[in-house]
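Would you mind keeping the following structure in view while I ask a few things?
Here the complex is missing one protein chain, while the rest keep their positions.
Letters A and B mark the chains in the order given here, with residues in each chain numbered from 1 onward.
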Amino acid sequence: MAILGLPEEEFFSYGHRACAGCGAAIAIRLITKAAGKNSIIVEPTGCMEVTSTPYPETSWKVPWIHGAFENSAAIASGISEALKYLGKADKINIVVIAGDGASYDIGFGHLSGAFERGHNFTYICYDNEAYMNTGIQRSGSTPYAASTTTSPAGKMSIGKAEWKKDITHILAAHGSRYVATASIAYPNDAFRKIKKAIETKGPTFVNLFATCPTGWRVPSEKSIEVARLAVETGVFPLYEIENGKHKLNRPRDPDKLKPIEEYLKIQGRFKHLFKPKKRTDVIEEMQKRVKENIEMLLRYEKYGL
Amino acid sequence: MKKDVIEASHAIAEAVKLVKPGVVAAYPITPQTHIVERISEFVANGELKSEYIRVESEFSAISACLGASATGVRTYTSTSAQGLALMFEILYIVAGMRLPVCMTVANRAMSAPINIWNDHQDSIGVRDCGWIQFYAETAQEAFDLTIMQYKISEDKRVLTPSMVCIDGFTLSHLYEPVAMPSEEEIDAFLPEYTPYHAVLDPEEPLTLGPIGFPSHYMELKKTQVDAIDNSINVIKEVFHEFSKKFKVEIPGNRPENYDVIESYKLDDAEIAFVALGSICGTIKEFVDDLRKSDEKVGLLKVICYRPFPMEDILNSLKNIEKIIVLEKTVSPGAEPPLYTELRSLFYEALEKPEIRGFIVGLGGKDVNFEKIKKIYDMVKKGKGKKVEWVF
Partner (left out) sequence: MINFESLKLKVNEKEVTIGAILKSDGSTAKLKTGSWRVRRPVFNFEKCVGCGTCWVFCPEGCIKKREDGKFEPDYDYCKGCGICSEECPVKAIEMVMEER
């Protein structure tokens, strides 16, 4: 049975302890629908792991393993080789569902190692742009000027002073046959990409943008709206790199992007850019980089890169 | 049964070949690298059908073993000092998840300063992680213990990961005669692995590694600790079965009947050495030499360090007047571990022996005949502090 082109069956049960409006929970529902019953889920420590397996209860309806915070790619490597040994190679989907803290930072080296070795598994990062489970601390994925508890905005600080790490391109450089960015606000696109990543041989990666209303200080009902604006403003463009070739899905016109202000002003984590004084200089710089990024992606696509 | 003069690390590789793990995770670190190199040759030549993962760090090595073991296959990895330290958090996790991962630790000193030579700081440093620990004296013991550790760890009454510790360089790189049973003989002793409690299989979906709130954590931990405490019975069972099936082929290179301890000339001894690992070989020579002059001295070799065989040790040393503990490790800020554990063991004894502790061999300093003699004389003459460093 399908609704909106997505399978109706749920593999992730309600009763989990995630916040009301949790974007990552929406992400998990999409991922597990794409992976299906014939999967093994590997998850590191993080919001989704903690809220979904409060012993003696579990939200999962498929095989699921949690080891530690940084090693889900290494655990997935062990699982993929064990399945090979058992003669079940490529017959079961191995899907890692990891937060950005685990992927961009502490697990980055292991992620690289697993991709370099070429194990057959899919790594999906639910990107809510900070260490949310421990209370909203800055990660390598946190965007420029976002206020977090370890990079708070203040008299001497704009918030996070570094730009977001480009994990998708780094993993593409490992020779992965398929990497993509996706967003919970575009569920069919995300579903298609996750399914494609799972079906593609070797290590594949999807960076799935998932709103954290608690951490971004956004009303819970705006979770999808914020994620949609992130794409429409070009802050989080949706693209795929298949066999080394880019395809930009949206937004495709760098001159017709929604102004980044529309995305920033509804989030509490950027409120210091508007009050007490509007930081036009910062907003303009962010707008410039967003436009340049879209232009760059279009160039890659145009020249077959 | 094949007999060969072989490097201990290669003997272990031969044992791993016989054990047939499904997944081997390999990362180089001196002095264990010879083990994983030899295993990779076996895989490259089709002699061993394992999946060999060349991981990017020891942390990944143990994590890959965790994943593979959870999927339901036998695993193997090997490391030393810094590598073992890097694995630290996962050692606890594998034990908590009760996965029967087996590994070899080629004992090496902990940095800083960086030192690749032998001492026991690494494995003794992780004695509380919940893994079973065995210490080998000879290449034969290293081989035999590697076979036996799988049968012990995988036993449904145990389900506890284990490490066989061999002294880096002093044992790992030592060429000794080793008797190696055939594949058929080992297959009969160690059957194929069947997971008892954990698989990752869409046919029977399980959740592994949930969060344990204060309401449940302590209860879960108790089940884990009970298992390793009670494993001593299974260890003795497996040791006994092995000793019956595989008799001594090369005299003197292993105990006739494997046990959690080895009592060497302790029956009428008044003074006893207590130690772990290959240093026991040198101590045995010393004991033999002293016995020529009718000195009543013996050695208690501890083979199984975790679980700590308290009753066996107490029983073995019950008539001893002076106990000399030789340790290749320290507990900075406190008295050394094995010494402390021995003293605690005798706390309630009606007749307490004198117990002296000696820190020796750190960072690969050779512990030879002369040094052991020096220690013995110190104890006999009642000289020196309770705990002494012997450089």
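Rule of thumb we're sticking to: a contact is a pair of C-beta atoms (placed from the backbone, for glycine too) under 8 Å apart; a residue touches a chain by one contact, two chains touch by 3 or more.
What you see is a predicted model; the values in this text were computed from it and never measured.
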Sort through B:Ile39, B:Ala179, B:Ala198 or B:Leu317 and give me the one touching the missing partner chain.
B:Ala198
In the full complex, which of A:Ile224, A:Ile266 or A:Leu298 touches the chain missing from this view?
A:Ile224
Among A:Thr58, A:Thr181 or A:Thr204, which residue is in touch with the absent chain?
A:Thr58
Of A:His16, A:Lys164 or A:Lys193, the one touching the omitted chain in the full complex:
A:His16
Just the residue numbers, please: which parts of chain A touch the chain that's not shown?
3-4, 6, 8, 10, 12-23, 25-26, 29, 52-64, 184, 187, 213, 219-225
Since one chain has been left out of the picture, which residues of chain B touch it in the full complex?
96-99, 159, 194-199, 201, 204-210, 212, 215-216, 218-220, 222-224
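The working rule: only the chains that are shown with their structure count from here on.
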Could you grab the centroid distance between chain A and chain B? Build each centroid from C-alpha atoms only and quote it in angstrom.
43
Considering only the defined contacts, which chain A positions touch chain B in the complex?
37-40, 42, 49-50, 53-56, 58, 60-68, 70-71, 74-79, 81-86, 92, 109-110, 112-114, 116-117
Please name which positions on chain B make contact with chain A in the complex.
22-23, 25, 49-51, 53-57, 59-60, 63-73, 75, 89-90, 93, 199-202, 204-213, 216, 220
